[in-house]
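For this depiction, one protein chain was excluded, whereas all remaining protein chains were kept in their positions.
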Amino acid sequence: MAHHNPDAPSHLKHYFHDVNQQYETSKFAMWAFILTEVLTFAGLFVAYIVYRSWYPNMFIDAHLLLDVNKGLMNTIVLITSSLTMALAIWAIQKNNKRLSVLMLAATFIFALVFLGIKYLEYSHKFEVGQLPGEFYSYMGPDAVHLNNPHIFFSIYFIMTGLHGLHVAIGMGLIAWLIYSTQKGNLTSEYYTPMEMIGIFWHLVDLIWIYLFPLFYLIG
Amino acid sequence: MLDRLTEFFFPKQVSTYASDIDSLYFFIFYSSVVLFFIVVFGMVYLSIKYRHRKGEELKLTSSKDHSNLLESMFFIIPLILVSITFVWGIRSYLKMVIVPDDAIEIKVTGQSWFWTFDYPDGGTTLNELVVPSNKPVKLVLSSKDVLHSFFIPVMRSKMDCLPNRYNIMWFDATKEGVYDIFCTEYCGTGHSQMGAKVIVMQPAQYEEWASELGSEDDDLPLDELGAKLYTKKACNTCHTLDGSALVGPSYLQTSQMWGQERVFDDGTSTVIDDNYIRSSILEPMTQIVAGYQGVMPTYQGLLSDRELDALIAFLKTLNEDSQI
Amino acid sequence: MSEHHITPLRTYLIIAASLLFLSGVTVWVSYIDLGSFNIVLAMFVATVKASLVAFFFMHLLWDDKKNLIMFLMSLMFFGIFVTITMLDTAFRGDLGLNPETKDPINKRAAFYDTLPLTDTHGHPVDEHSGKHDEDKDHH
Partner (left out) sequence: MSENMKQNYLNHPKGIMSWLLTLDHKRIGLMYLVSGILFFFLGGLLALVMRFELAAPGNDIISNEIYNNAYTLHGAIMIFLFIIPAIPGALGNILLPLMVGAKDVAFPRLNLASFYIYSFGALFALYTIINGGVDTGWTFYTPYSTQSSSNVVPMTLGIFIIGFSSILTGLNFIATVHKMRIPGLTWYKLPLFVWALYGTSLVQITATPVLAITMVLLMLERFLGIGIFDPALGGDPVLYQHFFWFYSHPAVYIMILPAFGIISEIIPVHSRKKIWGYKFIAYSTLSIAFIGFLVWGHHMFTSGQSVFSQIVFSFITYFVGIPTGVKIFSWILTMYKGQVSFTPPMFYALAFLFLFTIGGLTGIFLGAVALDIHLHDTYFVVAHFHYVMQGGTIVAFLGGLHHWWPKSFGVMYNQTIANIAALGVFIGFNGTFFPQFLLGLRGMPRRYATYDEQFVELHSYSTFWSGILGISIFIAVMNLFWSFIKRNKVDPGSNPWGGMTLEWTHTSSPPHPHNFEEEPVLQHGPYDYDKVIVQKTYKK
C-alpha cells in the first residue's frame, strides 16, 4: 500500500484520505470533548441548583460576601480574551503570522490577569475565613445569621477553582500555540490546533458567563 | 398450591400488605416463566430445526428479516404486562407509604452496629423491637453515624436510615411471634452482625410490657444485670466472652488483664480498672486499644450509672469464672 | 484549507461589544429587586451571551451541524440530570405524606456552635458576645 501520496502535505496523517477529513474529524472530536467538559461542570451546577433550592436565603445573603467588581472585571477580561483568541484564528486564516502571535500573546496576558484577580479574591477569602467546608470560620455581623454558609463557599471554591484550572491549562496550550505559530508550524493551510484550542478557550469563557451571575449577582 | 409456593419462596407473611406484594411477585413470576419458555423454546427449536447438517451445501438463505405482526406483538404483549406490573407496583407501594393515623409511633435509631428503639411512653430497647399485633406501627427511622437500612423480611418492608434525617415506614403485624430484622445497607465491619428481632405480642400483653419497660431490672444483682445488658445493649456484636478478638477486644481478655497496663494505639497506656472501663464505654474514641480500629459508638445517655456498674461487675466475674 | 469559512473581522468586534454590553446590563439589572424574576432575567442574559459565544466565536453557526448536535446533547443531558434529581430533592415529604422526611433534623452543622464571632475581617471579637467562646478556648 502506498504509504503516502507524494504531494500530500506533511501534516496529513497516513490513515486519513485528505486534509479536509482530518480537519473535520478533529473538530468533531473536539466538540465531543466539549460535551464531556460541559457534563463535568454539570455535576457542580446540579449541586449548586439543589443547594440553592434548599437554602435560598443563605445563598442570597452569602453572595453579598463576594466582590461584584472583581467578578465583573474578570468577566470583561475573559470576554476580551475570547475576542483576541478569535482574532488570532482570523489572523492565521489570513496568513498573518505576526498578528496571530500578537493576539495569542494578548490572550495569554488576559488569562494571566484573570488569574491574578482571582488570586486577589481568593486571598481575601482566606484572610477572613470564608473557606469551603470545615475550614469555614467567618462569623462576621453580615454572616452570623446564615445557615450553613460553608456549603455556598464549598461550591463557590470548587466551581471557580475548576474553572481557574481550565484557565491555567488553557494558558499552557496558548503558550504552546505561540511557540508553534512563531516557528511557522501553523499556517493558513493548517491551523487545526489553534482552532481546537480556540474552541476550548471559548468554552472557558462560556462557563464563566454562567458562573458570574450565579455567584456574584443573584447568589 | 399457591400457599405452598409462597412458603417456598418467601418468609412468613406477617404484615397486612405482605400478601399483596407476594401476589404481585407471583403475577410477574408466572408472566416471566411464560415469556422465558417462549424464548428458550424458540431458541432450541429454531436452532435445531435449521441446523447445518453434515455434508449439506452452504446455500443462500431466506431474506426474511421482519414481520410486522410478530414485531407488534413483541411490543404490545410486554407493554400490557409491564403496565399491569407498574400500576400494581405503585398501588401496593402507596399502601406502604400512607401511614394510618392511629399508628403507634416508635423511633428507630441505627448506630454501628445495633438498633435502638424508643417507645411512645418512654423507655428504650436495644435490638428488640416489641410491637402489638393488629395495630399499625409507624417507625421513624434515623441513624447516628452512617447509612443503615432497616429490613423486616416477614413484613416485606425496608427503609434506609439516614443520619440527620427521618425516614418513615409502617406495618400492621397480623401474627404474633419473633421475627428477624436485618441491616441491609452496608455500614462497616459489623454490618452482617447488625441484626435484631421484632417481637409481635397480643395488644394486651404489649400494654403490660410497655408499662413495665425500664423498671424490671431494678432488683437484679449487678453481675446478673450486667450479663443481661451484655446482649441487650449489643456489646456482644463486637466483644466476645471467649477471648477471641472480634471488632473490639474480648471481655475475657480485659477481665484477665484487670489491674495490668493496657497499651493504646498512640503509645500511651493505662491500668485497667473501674474508671478505665467506665470511660471506655462513655468515651470510646479517646483511648483506642492498640491493634484495633476506633469504631465504637459512645454509650453516653444509653446506660444509667447502675447499668454501667452492672457491666463492670459482670466483666470482673468473667475472669473468676474461667479459672474455675 | 482555503474553503473554510472566514468570519469577517467586523462580526467578531460586534459580538465582543454586545457581550460586554450585556455583561453591563446583567450587573445593572441585578441591583433592581425583581424578586424571583432576577434569576430568570440573569439566566436569560447569560444564555444570550453564551449563544453568541457558541455560534460566532466557536463558529457553530457555519460548522457541520453534527457539532451543534453534540453541543446541544450536552445541554440536554445536563437538563436531564438537573430535572430528575430535582424530582427528588424538591419533593421530599411531598403529597402530604410523611412531612417529617422533608428537612434535616439539625438544620445547622454542629461546628458552627464552636466558631467564635468575628468582625468583617475575620478576626474573633473579644468582648461582649465573643466572651463565652473565649472561655471555651482556654478551658
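So that you can tell them apart, the chains are marked A, B and C in the order they are listed, and the count of residues begins at 1 in each.
Note that in this section a residue touches a chain if its C-beta (ideal position, glycine included) is under 8 Å from a C-beta of that chain, and two chains touch if they have at least 3 such contacts.
The structure displayed is predicted, hence computed values, not measured ones.
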item: Visible chains in contact with the missing one; value: A, B, C
item: Given B:L79, B:V178, B:V263 or B:A290, the one touching the chain that is not displayed; value: B:L79
item: Of B:Q193, B:N236 or B:N319, the residue in touch with the unshown chain; value: B:Q193
item: Residues from chain A at the interface with the omitted partner, ascending; value: 1, 14-15, 21, 24-25, 28-29, 32-33, 35-37, 39-44, 46-47, 50-51, 132-135, 148, 150-151, 154-155, 158
item: Touch list for chain B against the chain that is not drawn; value: 9-11, 17, 20-21, 24-25, 28-29, 32, 35-36, 39-40, 42-43, 46-48, 50-52, 56, 58-67, 70-71, 74-75, 78-79, 82-83, 85-86, 88-93, 95-97, 145-147, 149, 151, 153-154, 156-160, 162-165, 167, 180, 182-193, 195, 247, 293
item: Where the unshown chain meets chain C, residue by residue; value: 66, 73-74, 77, 80-81, 84-85, 87-95, 97, 101, 104, 108-111
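One rule holds in what follows: only the chains that are shown with their structure count from here on.
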item: Contact graph of the chains (line, ring, star, complete, other); value: line
item: Core chain by centroid distance, with centroids computed from Cα atoms only; value: C
item: From chain A, the most remote chain by mean C-alpha position; value: B
item: For chain A, residues that touch 2 or more chains besides their own; value: none
item: Chain C residues counted as touching two or more neighbouring chains; value: none
item: Contact set on chain C toward chain B in their complex; value: 97-98, 100-101, 103-106
item: Residue numbers on chain A that touch chain C, as the complex places them; value: 19-20, 23-24, 27-28, 31-32, 34-35, 38-39, 42-43, 45-46, 49-50, 53-54, 68, 72, 75-76, 79-80, 82-83, 85-87, 90, 93-94, 127-130, 134, 137-142, 144, 147-148, 150, 188-191, 198-199, 202-203, 205-206, 209-210, 212-214, 217-218
item: Chain C contact footprint on chain B (complex, rising order); value: 97-99, 140, 142, 164-168
